[in-house]
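Here the structure comes first, spelled out in structure tokens, and everything after it is commentary.
Only one protein chain is missing; all other protein chains are in place.
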Amino acid sequence: MSTPDHRPLLRPSTLVIYVLLVCFGLLTLLPFLWMICASLKSKQDFYTSQFLPPGDGLFGVAWDHLSLAQFVRLFRELPVPRAMLNSVFLASVGSLLATFFCAAGGYALAKFKFPGRELLTTLILGTVVLPGALLLSPRFETLYHLHLVDHYLGIFLPAVAPAFGLYLFRQAMVNSVPNDILESARIDGCGEVRIFFTIVLPLIRPMISAYLIIAFIALWNDFITPQIILQSPELQPLPVAIFELKGLYAADYNLIMAGTLVSIAPVMFLFLLLQREFISGLTSGAVKG
Amino acid sequence: MKSSRLHSPWTPWLFLAPFLLSFGAFIAWPAVRSLMLAFEQTYGPKTTAFVGTANLRFLVHDPFLWTAVGNTIVFTLAAVVLQIPAALGLALLLNRSDLRGRRFFRLVFFSPSIVGLAFVAIMFSFMLEKRTGLINASLHHLFPAWNPDFPWLDRYVMPSLILAQLWLSAGFYMVYFLAALQNVPGELLDAAHIDGAGAWQRFWHVTLPEIRPVLNIILLLVVTGSFQLFDLPYLLYNDTAGSGPDNHALTVVTYLFQTGFRSGDLGYASAIGWMLTLVLVGFALIQRRLARAEES
Partner (left out) sequence: MRSLLKLFSPGLWIVLLMAVVSTVLVALLPVRPNHGMQMWTFDANHAKIAGYIAEDWNRAHPSTPVQVKLITGAALQTRMLSGFYSDTPVADLIEVERSMIGQVFAGPVADVGFVDLTDRLDRENLRTGINEPSFSPWTTRGHIFGLPHDIHPVMLMYRSDLVEAAGIDVSKIETWDDYFRLLRPLMLDLDGDGRPDRYLLNSSPTSLFYHEVLLLQGGGRLFDNANHPKLNEPLNARILAKMATWYTGPTQVAAEAPIGGTSAIQLIREGYVIGMLAPDWFAGQIRVAIPDMAGKFKLMPLPAWEKGGRRTSVLGGTMLGITKAGPTTSAAWAFAKQLYLSSDTAHRLYDVARIVTPIKANWNQPFYDEPDPFYGNQRIGRMYIQLAPEVPVRPSSPYYPMTQQLLSSVVIRLCRYADEHRLYDVPSLVPEAQRLLDEAQARIEAQINRNAFLRADR
């Protein structure tokens, strides 16, 4: 909803607000700037200046001291490309599966009446309160007995059925899929699978995009699960791989910063592209409208 | 329901099947199994021994666990006291339709929440270094009296963690507040303004009650999230598997992780897990009751 221009809540001079916003904004962005500078600097310059090394160049900066050498090193000499592939693979396939499974499950719970529905719904939604840490040990034990430790499936299978995702999709189905459309489609002789794909999914389009991005970023950033489940370095995603680099090349600050930057950049880009969906999806569970 | 006649009774189960398979194997069964594990001692999943209530009895007197609980409570309280007001403050600053660059600022403040905790830990481990780190170096530069060797990570463990978490999540919760603030009816505020209410009074008597439900949800998110703090201390204090100096960084989940995956005792880890669960469920129930009491 739009708010009237003369809305009087907390209105000192607008200048103060801008000053505050710029200050906080700078504080928020400072670590990013620092990281970018650090990744471009040589090891010697790392200590002589916090940001860009001083010199004779434009704005008193020694531009010739900066180089992309660390990024080249990351991709040429170190196993970062493979880790990047693993991250893309785990996050994209995992988030697609999770979104699809939750949408299908949410549809069934919201739009069908069948014996045990209430009980099942309560049961699934009840597990939302279980902390992830509780399930860590027995889940690892289960994966061990299924021979899925050190296997991509050991990440995918547990990640595709988040109870909270099901909750979000059930809400979306209740709110945006009218029963009449489903019934008339059935009367027209449409198959159930076709109804789901061609009618239901397009109707909850915003929810799909939002949840997909949320799941993608969560999987991309997950450290603990791959740390426990995946042991072979060829399978590990970026968070584990970069942290490993930090241990091996502890003194190569510029290299570690470059690695961190490379790992953050893809999700940042995706987020910038889809930020509206992302934020509305995040808040849709908590805020009506 | 007419529709129930039009589809086969198996249709909903077909849609539910993929979800239920994964849910059953990796959420429902582990939840049950963790109850059983709490009465066992293990050395990895291969070697187990039934120990009865020994885990639970040990848990009550385990000084490491209580240190962890203490640290976790301190972190959680700090998170409630700092993150929520910071998030609300940023949201109030941004909640003006005449503000130029509003979406830009929203993006800026939110951007840290996209960064994975592993990367936040790496960044802050560099920035909190004594002498050479960004934070000490800048503070010493701005205020020469500031000790360039200020031992952030060595001695001020909790402040370091709280600082990193504040940077990370203030913008995240801000987004929720912003969405809620935009739902506050402008007419109410206008009416209050005409009645001569000051900015603070309008905030306290009109805005706050309107965003109360969201405030409650955020409180729940902050508390349950903070209580499960793990990645940040674990990675910042990797050399001690997350314990930190004098166990000042040890949290409940870190201790659970150390017990289960370092010592291989999935049994005691499960006992700790259930304690954590009871605390969190207890908090959620109390908070819900309080929220209901407020409404009526």
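Letters A and B mark the chains as written, and numbering starts fresh at 1 in each.
Here, a residue touches a chain if its C-beta (ideal position, glycine included) is under 8 Å from a C-beta of that chain, and two chains touch if they have at least 3 such contacts.
Predicted, not measured: the structure shown is a model, and the values here were computed from it.
Looking at the complete complex, one finds that the omitted chain is in touch with A, B. When the missing chain is restored to the complex, the residue among B:Gln182, B:Thr240 or B:Gln287 that touches it is B:Thr240. Contact with the omitted chain, checked across B:Val32, B:Ala49, B:Val81 or B:Leu290, is made by B:Ala49. Considering the whole complex, the residue from A:Leu29, A:Val61 or A:Leu96 that touches the absent chain is A:Leu96.
One of A:Thr28, A:Gln50 or A:Gln227 touches the chain omitted from the figure, and that residue is A:Gln227. For the chain missing from the display, the contacting residue among A:Cys23, A:Leu153 or A:Leu273 is A:Leu273, taking the whole complex into account.
Although one chain is not shown, part of subunit A still touches it, namely residues 47, 82, 85-86, 88-89, 91-93, 95-96, 140, 144, 149-150, 152, 201-202, 205-206, 208-209, 212-213, 216, 227-228, 231-235, 244, 247-248, 250-251, 253, 270, 273-274, 277. Although one chain is not displayed, its contacts with subunit B can still be listed: residues 41, 43-47, 49, 51, 54, 58, 61-64, 125-126, 129-133, 144-145, 147-149, 151, 154-155, 238-240, 243, 245-247, 261-264.
The rule is simple: only the chains that are shown with their structure count from here on.
Averaged C-alpha coordinates put the centre of subunit A at 16 Å from the centre of subunit B.
Within the complex formed with subunit A, the residues of subunit B that make contact are 1-4, 6-7, 9, 11-16, 18-23, 25-31, 33-34, 37, 45, 90, 92-99, 105-112, 114-119, 121-124, 126-127, 132, 134, 137-138, 167, 171, 175-176, 179-180, 182-183, 186, 189-190, 193, 199, 202-203, 207, 214, 217-218, 224, 227-228, 230-231, 234-235, 238, 252-253, 256-257, 260-261, 266, 269-270, 273-274, 276-277, 280-281, 284.
Against subunit B, the residues of subunit A that register as touching in their complex are 1-11, 14, 17, 20-21, 24-25, 28-32, 34-35, 38, 46-47, 50, 100-102, 104-105, 107-109, 111-114, 117, 120, 123-124, 127, 129-142, 144-146, 157-158, 160-161, 163, 166, 179, 182-183, 186-187, 192, 196, 217, 220-224, 228, 239-240, 242-243, 246-247, 253, 256-257, 260, 263-264, 267-268, 271-272, 275, 279, 282-283, 286-289.
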